[in-house]
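Here the structure is laid out as structure tokens; the discussion comes afterwards.
The complex is shown incomplete by one protein chain, all other protein chains being positioned as in the whole.
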Amino acid sequence: MTATNAIPVGILGASGYTGAELVRLLAHHPNVEIRAVTADRKAGRPMAEVFPHLAAVGLPALSAIEDTDFAALDTVFLGLPHGTTQEVVAALPGHLRVIDLSADFRLRDPALYKQWYGHDHRAPAHQKQAVYGLTEHAREAIRAARLIACPGCYPTAGMMPLIPLLKAKLVAADDIIIDAKSGVSGAGRAEKEANLFAEISEGIHAYGIANHRHAPEIEQELSLAAGTPITVSFTPHLVPMNRGILATIYVRLANGAAVDDLHGALASAYEGEPFVRVLPRGVAPATRHVRGSNHCLIGVFPDRQPGRAILVSAIDNLVKGAAGQAVQNFNLVAGLAETTALEQEALFP
Amino acid sequence: MTATNAIPVGILGASGYTGAELVRLLAHHPNVEIRAVTADRKAGRPMAEVFPHLAAVGLPALSAIEDTDFAALDTVFLGLPHGTTQEVVAALPGHLRVIDLSADFRLRDPALYKQWYGHDHRAPAHQKQAVYGLTEHAREAIRAARLIACPGCYPTAGMMPLIPLLKAKLVAADDIIIDAKSGVSGAGRAEKEANLFAEISEGIHAYGIANHRHAPEIEQELSLAAGTPITVSFTPHLVPMNRGILATIYVRLANGAAVDDLHGALASAYEGEPFVRVLPRGVAPATRHVRGSNHCLIGVFPDRQPGRAILVSAIDNLVKGAAGQAVQNFNLVAGLAETTALEQEALFP
Amino acid sequence: MTATNAIPVGILGASGYTGAELVRLLAHHPNVEIRAVTADRKAGRPMAEVFPHLAAVGLPALSAIEDTDFAALDTVFLGLPHGTTQEVVAALPGHLRVIDLSADFRLRDPALYKQWYGHDHRAPAHQKQAVYGLTEHAREAIRAARLIACPGCYPTAGMMPLIPLLKAKLVAADDIIIDAKSGVSGAGRAEKEANLFAEISEGIHAYGIANHRHAPEIEQELSLAAGTPITVSFTPHLVPMNRGILATIYVRLANGAAVDDLHGALASAYEGEPFVRVLPRGVAPATRHVRGSNHCLIGVFPDRQPGRAILVSAIDNLVKGAAGQAVQNFNLVAGLAETTALEQEALFP
Partner (left out) sequence: MTATNAIPVGILGASGYTGAELVRLLAHHPNVEIRAVTADRKAGRPMAEVFPHLAAVGLPALSAIEDTDFAALDTVFLGLPHGTTQEVVAALPGHLRVIDLSADFRLRDPALYKQWYGHDHRAPAHQKQAVYGLTEHAREAIRAARLIACPGCYPTAGMMPLIPLLKAKLVAADDIIIDAKSGVSGAGRAEKEANLFAEISEGIHAYGIANHRHAPEIEQELSLAAGTPITVSFTPHLVPMNRGILATIYVRLANGAAVDDLHGALASAYEGEPFVRVLPRGVAPATRHVRGSNHCLIGVFPDRQPGRAILVSAIDNLVKGAAGQAVQNFNLVAGLAETTALEQEALFP
């Protein structure tokens, strides 16, 4: 881990699940050295105590952000809570490359941000510079970026099948329904009654119906792809599993397109992509097949209703939906093979 | 259990999950005596061995159907596999009331049956007489029926919110999308690789996309309610939990209707119903709140897309979606209070 | 629920899992009317909001203890946190019968209490009067008691097989090892990181090794049964399931006893007991067979090590291990059939 030419990085917010996942992936990155891990309430504690599964990684103890020597770092990954990241970013030294996993820099429109988060953005200058880092669809911009806003887990799952189809105008822009199902790690490690084992196990429910904060992010990017403003129906559900997002997406075919056209367009859009796999016709993705991996699986199906199709995508919310995509973006920026440190197969069962 | 005036019943197919659930509910029914339980491969074995959780119920040993003394019975409940029930029913003595939980008598149109099941119906005369037993919407017919085809679990969850709205013409008949999520007990107790713990746990996937056999059943009944032929989009998913179905239903408002109108129509349609609860605006149902109970919870939400709404319903697939509804129908036919033996609260956590 | 001669009861601490379970069981008790449900932080909220699965029960809103009209009550059930119960009990009007589910009154020796809980008991007079309510082994005392301290969930599971064997001197008193495995609801509804779904799911661990607070309670009662002071080895484990305790107990045979003698002694000790089932030789109990029921299953096995035996018991920690046993004790005190409101079969799957 201490190769002489390793890139020194820091992970801010390392006591949450995305922080831990960044450590898991970066610990064996041949070009990276983790020099700092920070946590707020848990500063001073060894990582082995906060995350015993990472005890074998030689890590510095958790520190407070204000005690971190940023001069020694090249890149920082931020796994901080939404709303708290913008002020931290604004205060970071200018030489740092910033890869943010929070929602703070994902919305480009300050008014939209305020509408959804209830306050003016506190780092508007940075907000303007931020690049939305859905890797497969923004490589050029990401390579040039200083501040990368990694997409949310739901948006990643929802947009991967939709962007190529909207660009190709194969599906109607005004009739998109995303029914998404997520594992519980997406809710973070905060101590909330709603996330207790006994409240989650043996049940499923929808939440944030029609008002989840990932909706505007999805709409922003899909509108860009379609070249026309898009409002989506987006309903997240909580599933009794640790990891994974499955998005079942209901679309109307446009311009006389057939389901085969959709399949063909996706297959060619993602040809050669190391992390995206468009499944053969009739094969449905399952989240368990991407558990722990950076893959996104996509299936395409005809609907019973004529003129409609169903798209299904599966990712691991903590990997392709968070830490994995962040490392993928880092690799891109650092001029490394995009798959570096991301080649593990899924862990099944 | 042996009250002198108890109604003698038999449960055919008692070694499956719906059979066991019938025993659980009927064991404490004050007007019922379980006189026969049959199983094919497990005939001869005591129920306490096949279902140890029912060991405290005083039950006869499992017998083969052909060894059953039907003359002593008044009513039979059938929890047999789809496709095998019709011949059994055709051979039953005529004095028996039959409450069938399989799919064999749910479709009224012989051609439609053949299309979905690949063979001509083997008891067409019975098929004609069968009443589709969605209790809240067919009381009169059920009371008069000799053969009741209890609805499938997915159809029950999907149709409870839709039927009143289609009848009232508050939602468009040509734009209905049902995204359903089920626990694993719905797949039965058959020894299949796909249902092993390690294949189900920690993951979710869609299956039977656009070709699940519950689709024609849903369409048959919704078409009847709407007075116009309906094709629905219906996608089932398998969730790592034992019990429960959550249906998330996407609809377009009709005739200038508002979301409040939908909520009002459902509330008044189900006013006084002991087992249906329309939740206050903004409250989402969860399957864990009906685990083991005969309740159906319904929530109504505005969509982000203008002119659309989202309906969410939750049932226990083995109770309201199978054995509970069967007992409810039995009570109706027998002239008993519909809630008899069905008053248990849900088991949470 | 409002029979004219129903006994008016209150449930203090109704916003926890044991409180909810008391409501579930008492809601359909033919001789009980729930007149008050209290909660501290959640006072003022309707029960349907705090526990939606109980929404169909007609309950008063949650109130604060100090706002409760105790004069109107005959019996109170206490599901309050350990340590807080003793002061509440001391302040209750004298006419009330008290059935306590906390640990506050289980230890008879004030010094032992102080040693384990770190402070002097705050209601020593009541502590002296309290009866330890392991129903099957203390009926006479329970019937005469004003204050019943219901046993902990682990002690119930551990002691049910051991007490008859120690009384019969069939197992050595100085070589008892209890390896217990519990579902997560036993940890309560408190917002703790350790009880989050993602921290519990897909894993098992031991906790409180050699210093869990249920150990002294077990030792107190086993010593009483054996007529000699007993120290046990007791190790609890947390299992990713909501309900259930399985206790695997390793014992040395005493006085030339054989494993058959143990089986025989248990079978005759529990003959006729409605809630205890000694399984046939070779049959192992499973917690899923008592989920939601008040049963205790017991299995007896020879060990590979000669002269030793293995006992296995299974209960639902929230029912026989908490609320069910409390209701059983209430029935006993009230002169009702002990099984009243406790006759539901287990919910499987």
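Per-chain residue numbering starts at 1, and chain names A, B and C are given in the order in which the chains are listed.
Just so we're on the same page, a residue touches a chain if its C-beta (ideal position, glycine included) is under 8 Å from a C-beta of that chain, and two chains touch if they have at least 3 such contacts.
Keep in mind the model is a prediction, meaning the values are calculated, not measured.
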| item | value |
| --- | --- |
| Residue among A:His28, A:Lys114, A:Arg143 or A:Arg281 touching the omitted chain | A:His28 |
| Residue of B:Thr84, B:Ser201 or B:Ser223 touching the missing chain in the full complex | B:Ser201 |
| Contacting the left-out chain in the complete assembly, out of C:Pro161, C:Gly244 or C:Gly324 | C:Gly244 |
| From C:Lys181, C:His295 or C:Lys320, residue that would touch the chain that is not displayed | C:Lys181 |
| Touch list for chain C against the chain that is not drawn | 174-175, 177, 179, 181, 183, 198-199, 201-207, 209-211, 215, 231-235, 237, 239-244, 246, 248, 250, 284-289, 291, 301-306, 308, 310, 312, 314, 349 |
| Absent-chain interface as seen on chain B, which is shown | 17, 184-185, 189, 191-193, 195-202, 240-242 |
| Hidden partner interface residues of chain A, rising order | 17, 20, 23-24, 27-28, 51-57, 184-185, 201-202, 242-243, 277, 283, 286, 288-293, 295, 343-349 |
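Assume only the chains that are shown with their structure count from here on.
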| item | value |
| --- | --- |
| Proportion of interface numbers common to chain B and chain C (over half same, under half different) | same |
| Chain A onto chain B, rotation angle from CA fit, given as a multiple of 5 degrees | 180 |
| Most central chain, judged by mean C-alpha position against the global CA mean | B |
| Chain separated most widely from chain C, comparing mean CA positions | A |
| Approximate Å spacing (C-alpha centroids) for the pair chain A, chain C | 45 |
| Centre-to-centre distance between chain B and chain A (centres being mean Cα positions), rounded to whole Å | 39 |
| Residues of chain B touching at least two other chains | 201-202, 242-243, 286, 288-289, 291, 349 |
